[in-house]
Each structure stands twice: as structure tokens, then as C-alpha cells.
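Here the complex is missing a single protein chain, while all its other protein chains stay put.
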Amino acid sequence: MKVSLKVNGFERTGDVEPRVLLVDFLRTNLRLTGTHIGCDTSSCGACTVLIEGEPVKSCTVLAVQAAGRSITTVEGLAQGANLSPVQVGFHEEHGLQCGFCTPGMMLVGTSLLERNPNPTEDEIRWAISGNICRCTGYMNIVKAIMHAAKLREAAKAEAPGREAATAATGGE
Amino acid sequence: MFPAAFDYRAPTRLDEALSILKQHGDDAKVMAGGQSLIPLLKLRFAHPELVVDIGRLPALNAIKRDDGHVSIGALTRHVDIEHSRELASSAPMMIEAVRWIADPLVRNRGTLVGSVCHADPAGDWGSVMLAFGADIVARSQAGERVLQADGFFQGPFTTALRPDEVVTEIRIPVRKGHSGGAYLKLERKVGDFATVGVAVQLELDGGKVASAGIGLTAVGPHNLKATEAERFLHGKEPTDQVIVEAARLAAAASEPKDDVRGSAAYKKDVVRVFVQRGLRTAIGRAREVRS
Partner (left out) sequence: MATQGHMHGRIGESIKRKEDGRFLRGRGNYLDDVELPGMLHMAILRSPHAHALVKSVDTAAASAMPGVIAVVTGELMAQHKLAWMPTLSYDTQAVLATDKVRFQGQEVAAVVAETKYQAEDARNAIVVDYDVLPAVTSPQQAKEAGAPLIRDDKENQKDNHIYHWEAGDQETTKAAFAKADKVVRLHTFYPRCHPAPLETCGCIADVNGATGKATIYMTSQAPHAIRTVFALVTGLPEQNIRVISPDIGGGFGNKVPVYPGYVVATAASLLIGRPVKWVEDRTENLISTGYARDFHMTGDLALDKNGKMLALRVHLDSDNGAFFADAQPSKFKAGLFHIVTGSYDIPTAHITADGYYTNKAPGGVAYRCSFRVTEASYLIERLVTNAAIELGMDQAELRMKNFILPEQFPYHSATGWEYDSGDYPKAMNVALDKLGYDDLRKDVAARRKKGEITGIGVASFTEVVGAGHGAEFDILGLRMFDSAELRVHPTGKAMLRMGTKSQGQGHETTFAQIVTEELGIPAADVAVEEGDTDTAPYGLGTYASRSTPVAGAATAMVARKLRDKARKIASHLLEAAEEDLEWENGKFYVKGSPDRAKTIQEIAFAAYTNIPEGMEAGLEGVHYYDPPNMTYPFGTYAVVVDVDKGTGQVKVRRMVAVDDCGVRINPMIVEGQIHGGLTEGFGIAFMELITFDADGNCIGSNFMDYLLPTAWETPHFELGETVTPSPHHPLGAKGVGESATVGSPAAYVNAVIDALSPYGVTNIDMPVTSDKVWSALRGAGVNE
């Protein structure tokens, strides 16, 4: 089946069997390997991508279901050389160790801050409760997202009335 | 961990979907969010010849207040329920329950109706439907059937639906007056299926229980309605004694099994504890409602 979708702002097409999972389409067909596979029971969230800005498990979506939709993967967070506030937050607060869960965590954080620019620790922990991390114990991931929240606030304060240039959800 | 091959159709009109199901019903599975079906496909526990994706059908994702009930369309996702102002005011127990469903990522894709049709005995929504006394609207080429929640769940992953039918909406009755509910769930961690879940929805009239619905999750071959407990509560003032007895009856009606989550005796006792707590909370909320 031909499938056509927007990934990180670009139209991408492929020809896949209906059974092909979105995560495999991204990794194998589009060679976007930043989205990872960590389990086989939709339990770990390593495969998280954004569909229309909302985080979902791409291992539990068929590529054909995503036809016509707008997908954001981790590769779509940075704007050229400029890391997004969430990416900066993860770096500044040591929010990653092995990095395998990180794309998913950052996408959830990105989506959360769009809806809730000033989340509490509990709200962050709740938002990432579908994403497993084995390395960090979550403490610094929470700090990273809070750090990003502050960066976004600061950027808004610097440019009132203008869309914060550093808020990147990738593409249109 | 990849599905076996299957054919795939994504109809864009309801009549098209119904025609496909009429033709292929026995070999087909309907898919909305896919959060229950795709995991089964990946483990190859389910191997339908055809997957009918109803995700492209129009006008099925609305939450509408309508003549004594709230209508929830087949494509309404759990997250849509979580953010629904309508449900927050007319059926707040659903908001409490939805936060227990799976995890935030699954809630962005999975649907209430899909969950109910999947009929996992450990599924939370089934108990909520039983507690509310919801109606399930099923369409086929032959017409429309309105099925009551009570009797809809017939066994593990088995409902009263025919293979040529698709559910287009679920209707949650809205009670005027002093009503309140609660959903309690014991899960080992976020994303785990319930060890035990309890849904309570009741109405008070003149300080007495006018109606009570109690649904039980993961303690039987399907979501259970604690009918005896409900009958016991009816017409009574909800004193502590009454609550304790109702909880005992509900626990007695449950049919849990020993498994990794705990012994049957444990689960029965948690049913008892949760029904007690749930009733107290529901009564408190019902009393708070300004008429």
C-alpha cells in the first residue's frame, strides 16, 4: 500500500504492507533511527513520536493508520544547529545517560509544555508515566523538563507578542 | 513481534464499513485506536484476515449531551474524555476512571468504545458502563440495535455483538439530582492491568439510595455487575452498616482467580475494601451536588 505522511515538516512516502508498524516505517523506510524499539508489548515508550503534536507509541500504530498525518520524531526537535528548549534542558540537567529512552522522553516533554507551560513535578511524572527509563531514575528528567519550561518562559518574555522562536514542535 | 500479514480496509463512509463487515465479518476485526488490537496482532494471538480501520469514518469522535444522556462516539479517545467539560459536569466518575486507563500515550490513541468492545475482563471501562447502566449502539446493514451494558459482556473478550456489527456510540445516562460516583483501581504500576477495579455510581433521593450501580474489574470472566449489592442498597439510608454489608455482598459476588497479582482471597478482600471506600466517596459527592 502506498502511504504518504508528513514527518518533521517534510512529505514522505513509502510502499508498505498494512502490517508494517509506524516505528519500522520510520526506522527502516525513512532511515530515521532516533525512534527506538524497547519492548514487544507496548509497555516501554521508547518508540514515542508525536502525531499532530500528541505523543503516541509508534510501535502500536500501523504506518497506514498514520497516512496523511503530521509526525514529529526526535530528529525534528532541533531547528538546524539550534537545540530546542527541551533538548537544552536535558543536556543542562543530565537528563540522559544511555540515551535510549531520551527521544521519547523529550517528545513527551515538548508536547507537555505546549499544553502546560508550567508543570509541577507531579504533572511531569504523570506525563512521562508511559515512558520507561532504566538509567536515570527519572529525577533529572523531571529537572530537564522544568528547565525547559523556564527557558520557554524566558524566551516568551524576551519576545512578547511573538511566537517564541525556540519552541519547536517540528514542522508546521 | 510483528503481525502476520493481513488485508486492510479504511472505509470513509459508515455504509461502506457495514458492507465490508457484512461480507467479511467472521474473518475481520474492527480497529479504531488499535491499542488493544495491535498488541495482539504483534504477538500473533490474533490473526484476522482483514482489519477494518474505522478511524477515517466521519463524525464519530464527538461527545454530545442529548436528551438525558451523553453520547460518546466510537472514535472518542480516552484523552478526549479526560478533557471533556461535558463529562466533567454530567458524569464526573468517568473523568476519575479515565486517568486509570493504561498510560498517557495509550490514552492519546485508544478509544472508549474500542475498549468496551474488546471486553477484556480486566478492562476498566466495562465496569464503568455497568455502573452507569450505559447503552451501546450497534449498527449493521440490518439496522441498529441498542444493547444494555448489563448483559453486553458475556465472557473473556466476548460480547453480545455480531461479527457484522460496529458500535457507533455509547450513551451514558445523566441523572438529575444528587448523584455521585467513584472509580478505584489497584494496579501494580502505571500501565498494568487492574488487580482489582471498582466502579460505583449512585443517586440519592431524600437521603436514601435511589439507584446504585457497582461494576467490578478483573475479578471474573468479564466485567461484573454486583447486582445483589446494588439491590441491597436500593431504598436504604447509606449508613456505615449498610455500606459495610453492601461491600461484603459485592465481594461475595466476585469470582477472582489466583494469579501473579495475588490470591483470589486477596482480590475479594480488595473488592470489599474498594466498594466500601467507593460508596463512601460516591455518597459524599452525591450529597455535595446542589439541586
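Going by the order they are written in, the chains are A and B; count residues from 1 in each one.
One rule holds for everything that comes next: a residue touches a chain if its C-beta (ideal position, glycine included) is under 8 Å from a C-beta of that chain, and two chains touch if they have at least 3 such contacts.
The structure presented is a predicted model; accordingly, all values stated were derived computationally and were not measured.
**Student:** Looking at B:M31, B:L186 or B:L279, which residue reaches the missing chain?
**Tutor:** Of the listed residues, the one touching the omitted chain is B:L186.
**Student:** Could you please point out the chain B residues that touch the chain left off the display?
**Tutor:** 1-2, 4-5, 44, 103, 186, 188-193, 195, 260-263, 266, 269-270, 273-274, 276-277
**Student:** In the complete complex, which positions of chain A touch the hidden chain?
**Tutor:** Residues in contact with the chain left out: 17, 19-20, 24, 27, 31-41, 43-44, 46, 73-75, 77-78, 83, 87, 90-92, 94, 96-103, 106, 121, 124-126, 128-142.
Everything below uses one rule, namely that only the chains that are shown with their structure count from here on.
**Student:** Can you tell me which positions in chain B touch chain A when the two form their complex?
**Tutor:** Chain B residues touching chain A: 1-8, 10, 34-35, 38-39, 41-43, 51, 53, 55, 79, 102-106, 108-109, 190-191.
**Student:** Quick check: in the complex, which residue numbers of chain A touch chain B?
**Tutor:** Answer in residue numbers: 1, 17-21, 24, 40-43, 45, 48, 51, 54-57, 59-62, 64-65, 108, 126-131.
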